[in-house]
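Complex shown without one protein chain; remaining protein chains in place.
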Amino acid sequence: MTAAYANPVLETPPKISVSITEACPHACAHCYSDCSAAPKPRELSIPAWREVLAKLADDGFIQVYFEGGEPFAKPGFLDLLEAVAPRMMTLVRTRGAGLDAAVADRLAAIRVGRVLVDLMGDDAASHDATAGAPGAFDSACTAIEECARRGIPVDALVVLTRRTAPRLNAILRLAHRLGAERVGILRLYPLGRAKRIWEEIALPLEAQMAAIASLDPPDGLGVMQSWHPRDQNCCWQAAALDAAGDIIGCQYLREYVNYGNILERSYLDAWRNDPLYRRIRSGNVEASCPDCSATQRSHGGCRSTAFAFHGRWEAPDPFDVTLNEGVDLAVLPDRLR
Amino acid sequence: MTNDISPRELLARLGAGEPRAGEIVSEVRTEAALPFFGEHGAAPAAGINVSGTLAAIISVTAVLSWQSAAAVQDWLTDKESDSPGVSNETELAELVSDTLFADSELAGSARYLGTFIVAGRAKRTVRMLIGLTRPVSEAQYASAWGRALAATKATDRARFDRIRTFLALLLDEETVQVEKMLLLSAVGDLIGHSIATGPSGA
Partner (left out) sequence: MPFSPTDCVSAARGLRLRPVPEMGTCLAYDPARARLHTLNATSWLLLTLCDGRPRAAIAAEFNDALRSLPGPAPEQGAFSRGLEQLAALGLVTTAANPHASMQTRKDTPP
C-alpha cells in the first residue's frame, strides 16, 4: 500500500523544456542523448518548431528552456529564439560551442532571458577530456564571458561525477571569475552514454554528499543543488519535448516515457489526459523525506532516478540519504545495462 | 485554458494580502523549475509535550491552497513578535495556555498542541489542535476565545493583530471545520457531558 502524499497540482503547465536538437559538435563521455555531429532523422525542423512553440504560447506556456544536443549547432536556432522571445521567457543551455562575440551580440539583441553553460572541468585538460573535443573548454569560457559582458544573465552547470567532484570548488571559482551568477550542480543520470561508463564516473551517495558539503563558493556566486534536504520532485510542474517533438514530461524521463508526438497531440491534452503523466506528477509516492518535503513542497524526490534504480514510479529516490534504502549509486542496475 | 481567471476572482478566493511582486528565476538543479514557493521558514519543530491527561481536543481544520498553507507555515515560524527570538507560534501557544481561560475556574486547562499539515491525495489540509485537560462546553470555549482576544487587544495590540492574522488564515476559509474530540473512555458521555459532574457540570 502506498502512502497518500500529494504534490502541488497545476491545471496547466507554465513552462517547458525543449531539446531542440540531438546534434552536437562535442562528444561528451556521459551525453544523455547519445548525440552525434549530424542530426537524427526524426528531428523537427525550425519551421515546425516555430509552429509548435507558437501553439505552446497560445496554450499558456510563458517560459521555454532550450537544450540539446547543442542548440547553437542547429541552423536557424537564433531565428527561432528571436521569434519566441517576445512571448516567452527564454533560457538556453549550451556547451558553448559557437557562442562567440557575434552570437552573444545577437542574443543580447533578441533579449534572451538566461544562458546556461556546461563546465566539465576547471581547465582545458579536464574539460576537454570529458567533452571529447579539443577547444571545448575555451568555447565554454568564452560563452560565459561574452554573455556576462553584455549583461545577459549566465549560469554554469556541472554534473557531479568522479571526474568533477575533486574540482568542484575550482569550477565554482572559475565560473565566478568568468561572470556567472550561479552554478547548478546536477546529479548524474543513467541515460545515454552515461550508462556505458557508469561505474567509471558515478559516485556513491556518501561521496556525493561529502562533495556537496565541501562546497565553498566565492561570495556573490549562487549555488543550485538538489541533494538532501533539497531533493525535489519537480515532476508536478515539468513539461518537456524531445528533438523529435515527442512529449516526455521531463528531459530526464526521455528513455522511459512517451506521451505522444506534439504534431499529433496538443501538450495540454497529454498533460490532462495521459494516465501515466498524471500519475508521475501526482507525488503519490511510497515514501517522502520530511526534510525535503518541508523545503521543496513536493514528495519522494526525482522520479527519473527513482524509476531508474527501482523500476517503479512511486519508488523512493535513492539520491536522497533518507530514502536511499541501501542502493549503491555507483553500480548501474542490471535492467539498464 | 482553465487558468483564465481575473485578479478580482483570485482575490475573492484567497483574500487580500499585502501586495507582493518580484522576479522569479528558474533554478536549474535538474530541469529549469520555477521556484513558486520561494524561501520559507523551516517547518516548526514537531514537539507535542503535554503533561497530564487530555480530556478533549479541539480541532480547527481548513482545506487551503498551497499558497495559504505556505502563509500559515510562514506565520508560525515568523519571529516578528516583540520578544526577540520568540516565534509567532510560541506567542499563540502562550495565549492558549495563559490567557484562554484566565480568571475562570478553568484557568490553565488549555494547551496549544500544534498546527499540522495533513498529507492527502489532492488537498492541503491544515489542522490546528488545542488540548483541554478538563471538560469544557462549546459555549465556554467560544466565550473564552472572545475574552482572550479582547484582553490581548487591550494590552498588546500588535500581538492581537498577529494572532488575528493567523486565525483569519484558517477561520475565513469556507472549508473550515471546528470539531471537539472527547476522550470517550475517561471524560465524557456521548454528547460531551462530564462523567464526573453530569450535564450541569460541563
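We just call them A and B in the order they show up, numbering each chain from 1.
Here, contacts are C-beta pairs under 8 Å (C-beta built on N, C-alpha and C of every residue); 3 or more make two chains touch, one makes a residue touch a chain.
What you see is a predicted model; the values in this text were computed from it and never measured.
J.: Which candidate, B:Ile5, B:Val118 or B:Met181, sits in contact with the chain we can't see?
T.: B:Ile5
J.: Identify the residue among A:Pro39, A:Gly96, A:Gly113 or A:Gly179 that touches the chain left out of the display.
T.: A:Gly113
J.: For subunit B, which residues lie in contact with the unshown chain of the complex?
T.: With respect to the unshown chain, the touching residues of subunit B are 3-8, 10-25, 36, 65-68, 164-165, 168, 172.
J.: Please give every residue of subunit A in contact with the chain that is not shown.
T.: Spelled out for subunit A, the touching residues are 8-11, 14, 60, 62-63, 85-90, 111-114.
The rule is short, and it goes like this: only the chains that are shown with their structure count from here on.
J.: Rounded to a whole Å, what is the gap between the Cα centroids of subunit A and subunit B?
T.: The answer is 40 Å.
J.: Taking the complex as given, what residues does subunit B use to touch subunit A?
T.: Result: residues 1-3, 25-34, 36-37, 42-43, 66, 70, 119-124 of subunit B touch subunit A.
J.: Name, in rising order, each residue of subunit A that touches subunit B in their complex.
T.: Going through subunit A, the ones touching subunit B are 3-6, 8-9, 11-12, 14-15, 17, 59-60, 63, 65, 91, 93, 114, 116, 153, 155, 157, 184-187, 224-226, 230, 232, 234, 237-238, 240, 250-252, 268, 282, 284, 288, 290, 294-297, 302, 304.
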